[in-house]
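First the structure, in the form of structure tokens, and then the observations on it.
With one protein chain withheld, the remaining protein chains of the complex are depicted in position.
Chain naming follows the written order as A, B and C, and within any one chain the residues start at number 1.
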Amino acid sequence: MAKRKINMGMVGGGPGSFIGRVHHMAAMLDGQIELVCGAFSSNPEKSKVTGAEYYLPADRVYDSYQEMITEEAKLPEGVRMDFVCIVTPNHVHFEPAKLAMENGFHVVCDKPLALDADEAEVLVRIKEETGMLFALTHTYSGYPMVKEARKLVKDGELGKIRKVVVEYPQGWLSEPLEKTDHVQASWRGDPKKSGKTCCVGDIGTHAFHLAEYVSGLKVEELMSDLSTLVPNRVLDDDANMLLHFRGGARGVLFASQISAGEENQVILQVYGEKGGLEFRQHEPNTLTIKWLHKPMEVRRTGTAFVSNIAAYNTRTPAGHPEGYLEAFANIYRNAATCMQHLLDGTEPPEEALDFPSIYDGLRGMRFVDKAVESSGNKEWVQF
Amino acid sequence: MAKRKINMGMVGGGPGSFIGRVHHMAAMLDGQIELVCGAFSSNPEKSKVTGAEYYLPADRVYDSYQEMITEEAKLPEGVRMDFVCIVTPNHVHFEPAKLAMENGFHVVCDKPLALDADEAEVLVRIKEETGMLFALTHTYSGYPMVKEARKLVKDGELGKIRKVVVEYPQGWLSEPLEKTDHVQASWRGDPKKSGKTCCVGDIGTHAFHLAEYVSGLKVEELMSDLSTLVPNRVLDDDANMLLHFRGGARGVLFASQISAGEENQVILQVYGEKGGLEFRQHEPNTLTIKWLHKPMEVRRTGTAFVSNIAAYNTRTPAGHPEGYLEAFANIYRNAATCMQHLLDGTEPPEEALDFPSIYDGLRGMRFVDKAVESSGNKEWVQF
Amino acid sequence: MAKRKINMGMVGGGPGSFIGRVHHMAAMLDGQIELVCGAFSSNPEKSKVTGAEYYLPADRVYDSYQEMITEEAKLPEGVRMDFVCIVTPNHVHFEPAKLAMENGFHVVCDKPLALDADEAEVLVRIKEETGMLFALTHTYSGYPMVKEARKLVKDGELGKIRKVVVEYPQGWLSEPLEKTDHVQASWRGDPKKSGKTCCVGDIGTHAFHLAEYVSGLKVEELMSDLSTLVPNRVLDDDANMLLHFRGGARGVLFASQISAGEENQVILQVYGEKGGLEFRQHEPNTLTIKWLHKPMEVRRTGTAFVSNIAAYNTRTPAGHPEGYLEAFANIYRNAATCMQHLLDGTEPPEEALDFPSIYDGLRGMRFVDKAVESSGNKEWVQF
Partner (left out) sequence: MAKRKINMGMVGGGPGSFIGRVHHMAAMLDGQIELVCGAFSSNPEKSKVTGAEYYLPADRVYDSYQEMITEEAKLPEGVRMDFVCIVTPNHVHFEPAKLAMENGFHVVCDKPLALDADEAEVLVRIKEETGMLFALTHTYSGYPMVKEARKLVKDGELGKIRKVVVEYPQGWLSEPLEKTDHVQASWRGDPKKSGKTCCVGDIGTHAFHLAEYVSGLKVEELMSDLSTLVPNRVLDDDANMLLHFRGGARGVLFASQISAGEENQVILQVYGEKGGLEFRQHEPNTLTIKWLHKPMEVRRTGTAFVSNIAAYNTRTPAGHPEGYLEAFANIYRNAATCMQHLLDGTEPPEEALDFPSIYDGLRGMRFVDKAVESSGNKEWVQF
């Protein structure tokens, strides 16, 4: 393994950014990654302010991501950044990701991958051409109990899967916050920055990824009903869908930003011939398994009774609850571990390869396109 | 109020019946109703066995519901039954209900009301012509916290309703029990006895009633996806739907009998402009209210902090949990209270009028018809 | 089995009584018991009012329990009451229980058994001399999941028991309600009616019974700390104790009536060498088992995965929650089943013998005496 930390450069995350701070904490947690540079804002002054808050030397705080990528590429290995993390609004994912890979930098990118499937396909091509590592932060798949759930399904413990229900209710857009100066709401409500949807792209893609990740099944057909419940809002704030999975399983997916009073609940239920499982993100250290022919079972993060893959993604013993930042950090740690092995020319452990990829990102963008199409036509669409 | 108990005659509920025993316990709980006669089975021997178990005199145990209705009608008021409770499979609801009303008896009928909307309309007409009282046992609306939820919505505490999610997962038909001698499963799996659906009629109607009862809204359009997940099964065992309510609210309804490991969960979530509410039937004494602009609140059965209508339907102080039988008993108690006032020629209290009616039954049958139509055509249907 | 219902006469339970109504509902639920007479109040007018509410004929409503016992004894078997249920305040348990047994009537008595261990011992002697059946309504032991817990311990599944924690917090006496006209509070706060304690006798005895019933262990030594937290109150309203069980297990018991905001929570935790169990009365259909060497397990009322004794005390399938009244009704049903077998001269099933007995009542009264003694002297006392 490398004798040095992996160097990170950040794109976005300037003053007022929520997700920038989250990425930084997730990257710092394990002491394996160092933030060495950043282009935190398209406004150079704001970029400087954030750079100082992160104790960066002034010469590693850049005015633009273009400048950062160009200048860092000139620095020697070990000094220059190894990867960029992209924490900008959706419309500023494509360009920096493309440029970074083309200049030999790995990428950790916030979701959704891009504005549509066309952009996503370009990124996939470049990733394949450059061979750079690409991680997408579908955080919820980082929880140990989500990985346990996936393992359980994969091992056939539930039998053939028949039904998947995934719910992602939020309430924070119950009022037209996008018409105030609310940083998070304003860009999400603006089609130029958010893309053709708000709710589906922002949180529906998380739910979609979780459903496919855990069930191991692919959606092949969907019926979508996107709505805008807050008067005069431009984009959708509520999305309900019926799903058909390849192989015959049925599904329900709903995501909402107007489920008033909901925080950021994410609930996944998967049912097979022999039993069902339930994961509720507000209490993420618990996985409930409801067996058809024996009593209900509760698996818990950090116990001796979970799979290797769950244990690999756990930091504390049972009863020392892990949370959102640890799930997020698992993506960083696994990606960084792979980067270290790339530096060393060694093979990473299989467990470290388990983080959301650019292909998950592409699939998410297709999901967005299909959801919009189905809802517009009020009919089932093939995936 | 009447100086005597209200007399009940039972149709169905012979050996092996689950729901017959439930109706009996629900009717007995408050000491207001007496079982005076029964036609418990189409098999006279079986009817006698059950009659003896209920300590009935032999001459009040009948060989058929036709005989019971005819013979009881000859007895004097106060001796004869005042109402019939119908606890037979779906295909034996229509005839006894019709006959009972035509002979001057009130009816408490298990759900769904009949086999289809046509039958239901006939019953509605007869009910209106005869003026008899008719209660339908949509049990879940009998819970105090469901009534509290309805009151909350009605009083506008949540603001305009925007979204309703209702879930009814069961797992007991994960295997083809209908091909064994399982009493409950065999008739439910047989279209002649169950009607054109299994899952939708049996539990989907409960979910549908609950959604409309609490939200106060009417579904005007739905998109349904009925499936049969267990191989070689005749009827549906899983049903997922998207709902549009009059006035613009959106909804999701799903019911399932193949959600392996689920018992009999019923979950209702209703979201308005100002907050949302959540009711989970497995813990029915709790109503969670998630406010947009203040902390989450938990209302509990039996406390001093609930509405009159909730209190009216409660028997024990807070912390003495009430359950399914008490919810069921509320339908009987309210209906019987109305019958007592009819005997007395007095007005019942407004609270006693709150039980599911024949109109709810008709609406449920229309729901079944529409769900089947939408799923078959894979398109949205108007309600 | 008897061809007739078991006849019940009630002592106490007049206007304003909470527990009288509860006993009545519990007795009615299974249709096995009929209320035939009552002496509902020491005030004959009040007794009449309640008698009419229960639809009793006037000649079976008595002015006093003495009159009721004398007069009923003159009626023929099958007409006269078979047993009395005593639902009066503590100071009116001893006399009617004694008189009933001496006149050949079985007894179902509310807890605590009497005012002190001396009274209790007299009742035990009379019970043994007369051979009458005597049931004490320690309701919480009537829950199916409490019986499941007991079975689990008895079968050695948890290994040798090491620790028992039982908690019974209420908050309803956080204010001096006993100085108002609050019916329940006034007699409980009066030493003449309640005995030498309020909190210990009223709810501490429930906790004590539950701990011994489930663990199968007997307390041999205790250290008690009784307090009166509400100013100017006469009796204790909070009780905390350390327990030593025969065989070495340790325990903690606390009961409180000033745990403001608590409803009527009862929590039992029992730990053995191999695992622990947890029962929480507010959600009584769940028994959580925390294993040392395997994942946590959840057993649920009504499932196929529980013991015979739990199933015997269950009325509805899984997911149709049972509550306090059903637990209460189990005591009545089991006692009444034994009475029916006594009438028939047959042996009752072993499961029906499982209800709290007069010996549990005696033990409870000793517990009260020891708790008062220990707290007064601030030292450990032998049991």
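Definition applied: a contact is a pair of C-beta atoms (placed from the backbone, for glycine too) under 8 Å apart; a residue touches a chain by one contact, two chains touch by 3 or more.
Everything numeric in this text was worked out from a predicted model, so none of it was measured.
Engineer: Among A:Glu45, A:Glu77, A:Asp118 or A:Glu283, which residue is in touch with the absent chain?
Structural biologist: A:Glu283
Engineer: Which of these touches the unseen chain: B:Glu95, B:Glu121, B:Glu220 or B:Glu297?
Structural biologist: B:Glu297
Engineer: What residues on chain C make contact with the chain left out of this view?
Structural biologist: Looking at chain C, the ones touching the missing chain are residues 158-159, 162-163, 165, 167, 169, 171, 174-175, 223, 225, 227, 229, 238, 240-242, 244, 248-252, 254, 256, 258-262, 269, 271-276, 289-292, 296, 378-380.
Engineer: Touching the missing chain, which residues of chain B?
Structural biologist: Residues touching the hidden chain, for chain B, are 288, 293-300, 303-305.
Engineer: Residue by residue, what part of chain A touches the chain that was omitted?
Structural biologist: Interface residues of chain A facing the absent chain: 3-5, 18, 21-22, 24-25, 28-31, 35, 52, 54-55, 170, 262-265, 281-285, 300, 302-303, 315-326.
As a working rule, only the chains that are shown with their structure count from here on.
Engineer: Same or different for chain B and chain C, where same means more than half of the interface numbers show up on both copies?
Structural biologist: At the contact between chain B and chain C, which are copies of one sequence, the residues are largely the same (over half shared).
Engineer: Counting in whole Å, what is the centre-to-centre distance of chain A and chain B, each centre being its mean C-alpha position?
Structural biologist: Going by mean C-alpha positions, chain A sits 43 Å from chain B.
Engineer: State, to the nearest whole Å, the distance from the C-alpha centre of chain A to the C-alpha centre of chain C.
Structural biologist: Their C-alpha centroids are separated by 55 Å.
Engineer: Could you tell me which residues belong to chain A and also touch two or more other chains?
Structural biologist: 296
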